Each structure stands twice: as C-alpha cells, then as structure tokens.
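Have a look at this one before I ask anything.
Note that one protein chain is taken out, while the other chains of the complex remain in position.
So, chain A:
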Amino acid sequence: MSPLDTPKGPVSGTALGEDLIAEVLSAYPPKAAKKRAKHLSVARTAEGESTPGCGVKSNIKSIPGVMTIRGCAYAGSKGVVWGPVKDMVHISHGPVGCGHYSWAQRRNYYTGTTGIDRFVTMQITSDFQERDIVFGGDKKLGQMIDEIETLFPLNKGITVQSECPIGLIGDDIEGVSRKKKKEIGKTVVPVRCEGFRGVSQSLGHHIANDSIRDWVLKDGANAEGGTAYDVNVIGDYNIGGDAWASRRLLEEMGLRVVAVWSGDCTLAEIENAPKAKLNLIHCYRSMNYICRHMEETWGVPWMEFNFFGPTQIAKSLRAIAAQFDETIQAKAEEVIAKYQPMVDAVLAKYKPRLKGKTVMLYVGGLRPRHVATAYDDLGMEIIATGYEFAHGDDYKRTGPYVKDGTLIYDDVTGYELEHFIQKLRPDLVGSGIKEKYAIQKMGVPFRQMHSWDYSGPYHGYDGFAVFARDMDMAVNSPVWGLTRAPWAAAS
C-alpha cells in the first residue's frame, strides 16, 4: 500500500501516538530503542494540571548512525547568534567547509554595503591546511586579522568562530584576540564553538552569548542614558525581515528599540543594550543566557513575547505595554485596532481554505511552540511537534501550546519523522531543507520553517499576512492533485 492509500481518519490521539512510537522503536537495535524511547511521547494533561506535559527527555547526545537532523555548536554561534552582526567580520576559523556551507544561507537581512561596511553574506575563512593543523593556526589568525584590517578597514570588530580542529590542536585564540585587540583598537572576540562541543546547535548559542558577555559587554557596555521607553529585542535574527516587522510595531506603540540581537544588528547596538529598561526575548532558547546576565548585572528585567499570529501579537503587545505607562498602553491598543481590519481580511481570505487542516512541525528550539497559535489563528491543527535542540524548560513552555494527544518527538531521526508522516498524513509539514524534498515526494505539502522557505517576514502583523499566504499556497497548490498518474489511480 502506498502512503497515499492510507485512509484518512482521526489523525491524532494518545492511543494512535503510542502505537506509532512503538512501531518506530521496534526498528532500532535494543540499546538504541531504549535511548530513543525517552525522546518520544504523547502530550497528556496529568491529574491536577491545567495544561499537557510533553514528557520527553531532551538536550541529550544524538545516537550515532540514525540521521539526526541536528547541527553543531559552530552552526549555533556563527550561523545563528554572531553571523547576523553586520558590521563585524566573522572568521570561520579552521578548514574551508563550515563557512562554505553556511555562507549566506540564513537570510538574516540587513541594510548597508556588503564587503565595505557590512559583512554578513561573506565567507571569510582561514582555510586551514595540513601545516596549520601540525604547527597551529595562531600565527595565521594574527596575520588574518591584519589583512582584514587592510582590506576591510570599516569593520567595527572581528569574531573568531572556532571550527572543530581549533580546540583539538590547542590553539590559543584568546591570546591572539587579546593581543590583536590592543594592536588594532577594535573588539576581537574569540568564540570556542567547535562543532564537537555539546550535543547540538544549542551549546553554540550559549557559548556565543557568553562570548558577548566576556568580550563585548565586560569592557564595552554602555548602561548610561537612554529614555524610559528603551527596550531591546533579543533573539530575533531578522530572517526574511522578521525583526523589521516586529520593530515597526514596537515603535508604533511608542517604544524605542535600542538593539535587536542579532538580526540587522551592529556592535554599537550590542554595547548600548544594557541601557534599556526591558529586554523582550523572542527566541528564548538561543538568547535567554544574555538576558539573565543583563538582569543580574544591570538590573534589566526581561520578558518573553511572541509575534507569530494575531492572537499572540495582541497578547504580547498588551503584556509589553503593561510594563510601561498608560500612554504606551493606550498606543498598544491603537496599534492592535489599526491592524485588526487587515488581520480580519487575511483570516476571511485564508481561514476557509485552511480550516481543519492538520500540521506537523519539527524545527529548532522555539518555533515548534511559538508558531502553534499562528496556525490556530488560521484554523489549522497541530497534531505533532518537536524540537531539534530544545531543553527541558522549552518542553515545559510547550505544554500550554499543545493539546492532549499531540505527538511529541525530540531530536527526531529521519526514520522516525518519515514514519510518523506516512502514518499521520498531515496536510502540512513545517521543518527544514533536509526534510523538505523527501516529504514532498510523499505527496505531503511542506514549508521550510527555518528559512521561511525563502519567504517572510512571518513576525508581526505584516508578517502574518505573508505566513497565511504561504501556508495556503503550500496546502492548496494544484500540484498535489497530480502526484499519481490517472491510469494508475484508475487501476
């Protein structure tokens, strides 16, 4: 029976979910099955609780050979946290590959002139050769920094994004960075984000946050001045312009966004962030560390917010406004009212086309919960979700976003995800580029939910219109009616 023949029925439910988990576990050797069992679950509300629990272990080493979808610490630091900082040169320090594969792939939009005062979409590497492994790369790193100063004189600073060999050959990138910082009089940040550290991208986020704390804020923080309405947006990488659609709303409600970390961000914004009165954190997973640090050091409080979909946007705008005075609160209401007709028109257009459609998600550390309510807004139903690199606190935060019976998978393997999709036959899957084409071949509509599938923005009201349009074009594309030859269907 081809997967297309699988009857459509109740697509989720505890019993079905548990059957599916048992099925995938039976394919593994016993030792691996035991390990994987801890990462697969069905959400259920325990007695005395008001929201479901996810019941999975997380942030544990991937088991070898299973086709994990995870990346590495370098991807978390260079690819996510540091890469978008646009006026610094980020060196992919080590062999050529890591920088090559991550070159201009994340769509962190920015303004400015690339190669002159902006460097985001460039692949700057020490291109390690065998002699660098044998003799060490410190001398080369120092020389590189001099050459960067000659060729890119308008850079505001340099980061050293360590690839695997750096930590293995005992290079002293901290020593080189200290020395060069003195020589060139600019910020130089060594980042120990070698790919073998930790279990996923997540430790790379943490290491990158720590490097901002130790090598930028420690000496360079500017906590003085500012206004009563200063905020930072933390953990928005401006993918497809997300941070811009968000900034607009915050400015419209009367707030002053001092810094966005790190989409379309400059070094000056990072340094000035401690002067803000409040940190607004979007991607909790990748940047909660620095929020805690700013709270401890400068007393800047932080709160999470969610700019996916009108329900959460309005809720977030009100929650943010509640931290300020009545003027801001009134303006927040004005902003919500201003956009409501557009939201209504978007829902009127797309909700009838998407209502009741089922969705499976598998993304990084935030979106598997954060976008759930945006799908709710469109009348779509999340039947399964999971994270590549979430921790326990993320799964705790996921409970309120999911319903009893939702299938939960942590660090899902290629085998498991394909099996779940074949059996559940959702109307839409949201995941990454590695999953996209396999799933589309199964005849299942798909959207990349890391890169917004080359679309965006998805944040804010402007983004919601794009999100709704994109989900509709995926689910309701005429191509899904063509996947079987008519003569085959007839027989």
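The rule is short, and it goes like this: a contact is a pair of C-beta atoms (placed from the backbone, for glycine too) under 8 Å apart; a residue touches a chain by one contact, two chains touch by 3 or more; residues count from 1.
In this text, contacts and distances are computed from a predicted model.
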Considering only the chain that is not displayed, what protein name does its UniProt record carry among "ABC-type polar-amino-acid transporter", "Two-component system sensor histidine kinase/response regulator", "VacJ family lipoprotein" or "Nitrogenase molybdenum-iron protein beta chain"? "Nitrogenase molybdenum-iron protein beta chain"
Which of these touches the unseen chain: A:T14, A:T51 or A:T121? A:T121
From the listed residues A:I184, A:A268, A:M303 or A:A319, report the one that touches the chain absent from this view. A:A268
Residues belonging to chain A that touch the chain removed from view: 2-4, 27-29, 31-32, 61-75, 87, 94-98, 100-105, 109, 111-117, 121-130, 132-133, 140-141, 143-144, 147-148, 150-151, 153-154, 156, 163-165, 167-169, 195-199, 201, 240-241, 244-245, 247-248, 251, 257-259, 264, 266-269, 272, 338-339, 342, 345-346, 348-350, 413-415, 418, 432-434, 436-443, 455-457, 461-462, 465-466, 468-469, 479, 483-485
